[in-house]
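Read through the structure below, which is laid out as structure tokens, and then see the notes.
Note that one protein chain is taken out, while the other chains of the complex remain in position.
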Amino acid sequence: MNITDCKTTLNLHECANEMYQLIAELYPICRSITGNGFRETLRRISKRIPLTVHEVPTGTKVFDWTVPREWNVRDAYIKNSRGEKIVDFHKSNLHVVSYSVPIQQKLSLNDLKAHLFTLPDYPDWIPYRTSYYKEDWGFCLSHKQLLAMQDDTFEVCIDSSLEDGYLTYGEYYLRGESTDEILISCHACHPSLANDNLSGVALATLMAQELSKLTLRYSYRFLFIPGTIGSITWLTLNESKVRNIKHGLVVTGVGDQGKSTYKKSRRGDADIDKAAMHVLKHSGHEYDIIDFFPYGYDERQYCSPGFNLPVGCLMRTPHGRYPEYHTSADNVGFVKPFALADSFSKCLSILHILEHNATYLNQNPKCEPQLGKRGLYQIIGGQADRKTQEMAMLWVLNLSDGCHTLLDIAEKSGINFNTIKNAAYILVENRLLNRS
Amino acid sequence: MNITDCKTTLNLHECANEMYQLIAELYPICRSITGNGFRETLRRISKRIPLTVHEVPTGTKVFDWTVPREWNVRDAYIKNSRGEKIVDFHKSNLHVVSYSVPIQQKLSLNDLKAHLFTLPDYPDWIPYRTSYYKEDWGFCLSHKQLLAMQDDTFEVCIDSSLEDGYLTYGEYYLRGESTDEILISCHACHPSLANDNLSGVALATLMAQELSKLTLRYSYRFLFIPGTIGSITWLTLNESKVRNIKHGLVVTGVGDQGKSTYKKSRRGDADIDKAAMHVLKHSGHEYDIIDFFPYGYDERQYCSPGFNLPVGCLMRTPHGRYPEYHTSADNVGFVKPFALADSFSKCLSILHILEHNATYLNQNPKCEPQLGKRGLYQIIGGQADRKTQEMAMLWVLNLSDGCHTLLDIAEKSGINFNTIKNAAYILVENRLLNRS
Partner (left out) sequence: MNITDCKTTLNLHECANEMYQLIAELYPICRSITGNGFRETLRRISKRIPLTVHEVPTGTKVFDWTVPREWNVRDAYIKNSRGEKIVDFHKSNLHVVSYSVPIQQKLSLNDLKAHLFTLPDYPDWIPYRTSYYKEDWGFCLSHKQLLAMQDDTFEVCIDSSLEDGYLTYGEYYLRGESTDEILISCHACHPSLANDNLSGVALATLMAQELSKLTLRYSYRFLFIPGTIGSITWLTLNESKVRNIKHGLVVTGVGDQGKSTYKKSRRGDADIDKAAMHVLKHSGHEYDIIDFFPYGYDERQYCSPGFNLPVGCLMRTPHGRYPEYHTSADNVGFVKPFALADSFSKCLSILHILEHNATYLNQNPKCEPQLGKRGLYQIIGGQADRKTQEMAMLWVLNLSDGCHTLLDIAEKSGINFNTIKNAAYILVENRLLNRS
């Protein structure tokens, strides 16, 4: 089966359910950029796809950075003087600032406050905070919890370890016909955050699962990495493989109800950009296309000037543009199966274009070939469809001069890539067109 | 006399009348892509311009196509059981489907219906149908006629012949100073259709007549051909001449009341495209510019990728965008003399630009030359006109750096080509400018 058949036979509803279940399964795990939560996450994904898990030792130099110590946390709480846990890591792993150093201490409310983070505008939500590269500790709690705290002596405990260990990441390389590859990258370093983090993880996992059943033109590389330090580490260790990456997508934040957004690669006119824009334009839904900017997710690293890879970012509402972002409100309920299904479908359509996009040569470039004598008029489908198919054939013939890919032809004609591709395939069968 | 003088002295009203009369004269003839109707049409045109008539034998291979058998029809009718001709070819040659094979048969209404074509939305109009490349027969009639037909036994007769013969086309080559040539192509293969077909024929004929009186820079080639197969045939037989074609226009549908439309060549930025757009933009009338698409008239063949000639299409309402298209309502009354005059004038203006467009070199490129000492301020016409003329001279001087044609300068300055051209000629007379 190839990707075209997959597109038509796939049960999107089922896919969405599987993604949703995976999100729900991974949600409770306390992930950070290193540590056992990340390992456990990879272990669960490994049940679905044959992931290679890499362990990179603390202290490894990765370009300008250094792999940090490994962080693990077993427990964390704030107790009041009556011994009541008023903040409890086991209720939400967002309560502890990620990479907090171990602490066991008694403090007044006033002294404690310097280590407490809340969201006054959203008094029910717990914020998500990290302190990866500065030794510190802290607690995140809802503003309501803070307001309820009376002056008291509080016992704070963070039973964490910050020790030499490893940075862990997962990789799945799916060999296609060519060594040219398409990179699908997602970050998996956030604790209980569903849209930012797990939606991308779930989409990449399911996509890998589906693609592994197909005959593929490209090889695919799926990366499940901690944000920033993960892509920097991978790029350092795999610099020689970078030249194989012909297209790439960072997928993240693909489960919220907002419209789909594609952030272009730094190049701005790479095939991945054209393919993603084509899919969104022909989707019949509202969408946003945004230019590359050097902020966001791991596209920042892939698109750094020394690499300048053709890697864009597929998401729905961009990070920071929805209030639930980086809070406890980005929970499993915030993610919607229909949105996951839609993102999956669009991602698949983008890959479908890349799999099939190519430059062809009209074998009969002088005047039109006589389509009628080959039975190529009125051969397919209903009346409206037939007219479009005929126009698609004429467009493909007219522009297959070696300077236009099928995607270029789709864009110039305003006709959906799929129709253009089908027209090309019919023309190839009829020896009117050859792959250039 | 050159084309500029022609533009100013031409009696457009008279031209329009001559075009209209030619349309009326040719309208009753039953043309098809081959046959005596086409020959008769060329014979009439030959009275006005010295046409060379080419006869290409049936069976001749023309690129991917083959010249078809020659079709002629003497009579065709449907009689009811009372012997009344209820559909009569002699009343309208649209009644018989073009290229119908000979038939003489009695049928029930039901069996006959498979061979009848009507336009239910326009019950008074007869549609125009062809079956060039598939052996079949049929009648076109008004929907009212069809509704009036009772169950009966009908006698159908098509006294046609479909035999080895010739494809006929007319060509007029008008030699100018250069062997570089401008192609003017029109199709003449439709029976009684006035706007689609005859308006283009009439415009091309009159244009050839007028141009033949002038001193011309370019050579002109006028083609009166059957659509599609005619241009394919010409291109096959004249491949070595194609390199001389520097600009070209397909003219058709130039007599309806709609606004002028120019369809760009496949190149999109050829001089013919720039010239036509300039003329329409400065016409003071509404107009449409449309990008090339591989459908329509013979520009499809001239702009096939193996030729990619700079050939656009000048028309008014595009084919298929008016209900009268390909029906008996596209009759002589549908064509308007004012529209023919306007199309003729615009076509002449386009050719005028091409005849005069050139790149010049400012002979005094460092600082402005002193126009005043040469009497070049206030030398022409009234106050407003003078200011524009002076600006035109300054623009021509400023941009005549070898990289801008006069047409480019006209576009950049927003000034009409004619004013720019006049300014250039004055500057040449004053030795401030040379043809590069």
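Which chain is which? They are A and B, in the order written, and residues in each are numbered from 1.
As a convention for this text, a contact is a pair of C-beta atoms (placed from the backbone, for glycine too) under 8 Å apart; a residue touches a chain by one contact, two chains touch by 3 or more.
Please read these numbers as outputs of a predicted model, since none were measured by experiment.
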Of B:Leu10, B:Val242 or B:Met391, the residue in touch with the unshown chain: B:Met391
Residue among B:Gly138, B:Pro191 or B:Pro369 touching the omitted chain: B:Pro369
Candidates A:Gln257, A:Ser304 or A:Asn416 - the one touching the absent chain: A:Ser304
Identified contact with the non-displayed chain, of B:Ile182, B:Leu399 or B:Leu427: B:Leu399
Contact footprint on chain B, counting only the chain that is left out: 362, 364-370, 372-373, 391, 394-395, 397-401, 413
Those residues of chain A which, in the complete complex, touch the missing chain: 62-65, 133-134, 228, 231-232, 235-236, 239, 266, 293-295, 300-301, 303-308
